[in-house]
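All protein chains but one are shown in place.
Right, chain A next:
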Amino acid sequence: MKKAELMDYDKALELFEPVLGFEVHVELNTKTKMFCGCANEFGQGANTNTCPTCLGLPGGLPQVNAKAIESSIRLGLALGCEIAEYSRFARKNYFYPDTAKNFQTSQYDEPIAFNGQLTIELESGRLVTVDIERAHMEDDAGKLTHVGGATGRIQGADYSLVDYNRGGVPLVEIVTQMIEGGEADSPEIGRTYVAAIREIVKALGVSNARMEEGNVRCDANVSLRPRGSNVLGTRTETKNVNSLRSVERAVRYEIQRQAALLHAGGTITQETRHWHEDTGITSAGRPKSDADDYRYFPEPDLVPVAPSREWVEELRATLPEPPAARRKRLQAEWGFANLEFQDVVNSDLLDVVEATIAAGAAAQAARKWWTGEVARLANASGVSADSLVQPAQVAALIELVVAGTLTDRLARQVLEGVIGGEGTPLEVVESRGLAVVSDDGALIAAIDEALAAQPDVLAKIRDGKVQAAGAVIGAVMKAMRGQADAARVRELVLERAGAAE
């Protein structure tokens, strides 16, 4: 696949107005699948979490997962949607081997949630309100693995394997209205919108929200309208965009690709396109037209879902603070600068920092430890920072530093001990014998020795050049094998040298 002709981004925007639309699929983290009692979990042997219903065996029948309905309603509410009083499932008919029944049980003209709004804030501070057309429930397809052939795609494969463990996993598909006026911010709008959805489903606890595991998947629709025209351009639907950065890149790529094509007198084919993370390009997939006929009809095997208004209100009362509002509040409470706060948010550390502060740590110290040492260690071992250590332990560690029991350097060693499973910070301090030496006697002896060894330094200090003390402090710290409080050493050096600050 070679990269298409691309137009310079600024020029593309000069000539065309991008129009966007997003379909975000959220995999719910219910215990069981959407329409059967099979476990909704990954990592099992192929086709182990299956039954007659999700395998589409003759005679299998669906049963609706009540928790999935609840999660869908809560998600709908969090997106500012109206919740249908009467909602029905519909069959979307098409043949594909990953779809066991050869129809997807989805919703068509009677979705559970509709008419919502989500306001997102771009890095520039620009607020963009995205209209949500609908959020509907459906079941996921199985997973195809194409074996043989160079690309891992179905073309050229020798054979394909199907794993139906994912088949029937509950999904909510969130469909936006057309987003106009995004202009040069369009790619960022894509990224920020998907990030906001991800943040919301995480805050609601309805999804594991890990994009890398496909819990949140985005299809990005992009079309270009020539400046001065009010006719919409032909859109493409880029699938398989499974990271925030990719959403941004894919939108940008499509704008540049379509602009070049249109400018050269070409036409855009209405089609699905595949996003290639590695090369950063999209490639043509299946031609798609509005005439695609899925022969939707109401699912006769399921009764309509008619959530009572009381229940909807009960669920509304369980909604967490909207993530955007929460972020605003926390940044103000913690007094973080924008960059500091962004660092926490982008590293996905908001929850743990909040918990660490709640456990008694100062805000800046909590931020510094999580975005610094913990993140570094997590990075090194390829795991997420919040999986490495509990906020309470980080708070305890910070407390030891504040109390002067540990220097920063010692605290880093203690953190490694805690992560290594050696116990609480205090236990690690004791078992490793890492506490700061606070016996001034030992320190004074070391200082006197160091001063005697460097008479020139001593002379400079006495002359008032207190910065010269650094050399002595270094020697003392070395002698104490780092187990001394550098601030106290400095105090004592100046004192012993007879200098006054």
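As a working rule, a contact is a pair of C-beta atoms (placed from the backbone, for glycine too) under 8 Å apart; a residue touches a chain by one contact, two chains touch by 3 or more; residues count from 1.
The working rule: contacts and distances are computed from a predicted model.
Colleague: Just go with whichever of "Glutamyl-tRNA(Gln) amidotransferase subunit A", "Succinate dehydrogenase", "DNA-binding beta-propeller fold protein YncE" or "Branched-chain amino acid transport system permease protein" UniProt uses as the name of the absent chain.
Modeller: "Glutamyl-tRNA(Gln) amidotransferase subunit A"
Colleague: Using the touch definition up top, pick the residue from A:43, A:58, A:420 or A:433 that touches the left-out chain.
Modeller: A:58
Colleague: Touching the hidden chain in the complete assembly: which of A:14, A:82, A:183 or A:301 does that?
Modeller: A:301
Colleague: Counting contacts across the full complex, list the positions on chain A that touch the omitted chain.
Modeller: Missing-chain contacts on chain A: residues 51-52, 55-64, 91, 93, 95, 97, 100-103, 160, 162, 291, 293, 295-297, 300-303.
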